[in-house]
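All protein chains of the complex are present and in place, except for one that has been dropped.
Presenting subunit A:
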Amino acid sequence: MSEKPLTSHIRADGVPLTLREYELKGGYQSVRKALAMTPQAVQAEVKSSNLRGRGGAGFNTGLKWSFVPLDAPKPKYLIANADEMEPGTFKDRLLLERAPHQLIEGMIVSAWALQADTAFVFLRWAYHTAAKAITTAIAEAYEAGYLGQNILGTGFNLEMHLHTGAGRYMCGEETALLNSLEGKRATPRAKPPFPQVSGLFGKPTIVNNVETLCCIPHIITHGAEWFQKLSLTGDAGTKIYGVSGKVRRPGLWELPMGTTLRELIEEHAGGMHDGLSFRGALPGGASTDFLVRDHLDVRMDYPSVAAAGSRLGTGTVIVLDDKTSVVGFVKNLIHFFAQESCGFCTPCREGLPWIEKILHALQSGDGRKDDIPLLELHTRLLGPGNTFCALAPGAMEPLQSALKYFREDFEVYIREHASREPITV
């Protein structure tokens, strides 16, 4: 049995542990240990653990932290990004609902390392069970002296608040999240300045994903080297992987980083439903490129998935079976991105609805002969570098890879139905 530091203390019935129960399982040890270390030493440990952010981009957490000026005057902020709204992604829900103290512990240690004095959990509105669990856990942590003034007699102060959003995918983008916390529309900010220097209310700020923060207590308690050895590959730690779609046992599993896609789908998810076969999968949420049968043995870590032409993203796999329409699948994704686009920049605001219309026209036998080149043009115009944030390029990933691997599924509509003449662009 491999080690499962993030989930092994979770009760089978899912009821979150009380603070006392959590302490009996070793909870909050890392707070004591970290507060006896210097903030620099805590940061160094995290950096050498090679922990990479679990929010999708996989940025080295210690390196990200190192840009926060330690001696800047207070306030300084730490934010847990619990806005989880990426379609097909459901991993943070587990950690929030069932292990709220682990997140708080990770946040206290991280806040110490960054010398932050105020922390927010930015939670999406729909996660009501999580809201209850986090509210109770924060209150217990205050009661026990892990939060508030003069924590454990060390002179360190940390206030922690829960903020629930009002529903918008863009709130998950870290600079849009900051705007939202400031009571504004959730549109992204120009970088630089980076949030580490000028973030929430213009103060130094770190935004980390829930799963990232949940790794911190274990890195501090057991050490960077131990954390690296949890993994099968060069990327450290365990990962909460998920599989959804028409598989026998959809679910979430904490496994060593670098577990293969095949093991996830065939072993943990129990393979495909009877009568269906695997056609492809988005490895890490809606904004990642398809992987196909040839990629089943790819190891699910950041460089391996990148080498296969996609991204590990959130590590929650969405499976495409052979009886589901590829064009319908991609249209559903594009519809989501078009709805959730913040409308701030033109390629994304105008391009996504246009793509949705093209896909709809294809499906309704109303396509044009040049629709595929037109879709390909969009994947370039909305690609990296042409838009203000990563939403639009992310939206292009499933589309461009579907056009690459499943081109025939698009062409068939045009061959059989497209009657209309090409337009010139």
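We adopt the following convention: contacts are C-beta pairs under 8 Å (C-beta built on N, C-alpha and C of every residue); 3 or more make two chains touch, one makes a residue touch a chain; residues count from 1.
Here, contacts and distances are computed from a predicted model.
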Looking at UniProt, which of "(2Fe-2S)-binding protein", "Carbon-monoxide dehydrogenase small subunit", "NADH-quinone oxidoreductase subunit NuoE" or "ABC-2 type transport system permease protein" names the chain we cannot see? "NADH-quinone oxidoreductase subunit NuoE"
If the hidden chain were put back, which of A:250, A:271 or A:303 would touch it? A:250
Can you tell me which of A:261, A:333 or A:358 touches the chain that was removed from the display? A:333
Of A:87, A:106, A:217 or A:393, which one is in contact with the hidden chain? A:87
Give the residue, chosen from A:277, A:324 or A:364, that touches the chain omitted from the document. A:324
Tell me where the left-out chain touches subunit A, residue by residue. 84-90, 92-93, 124-129, 161, 163-169, 180-186, 201, 242-246, 250-252, 286, 316, 318-321, 324, 328-329, 332-333, 335-336, 339-340, 342
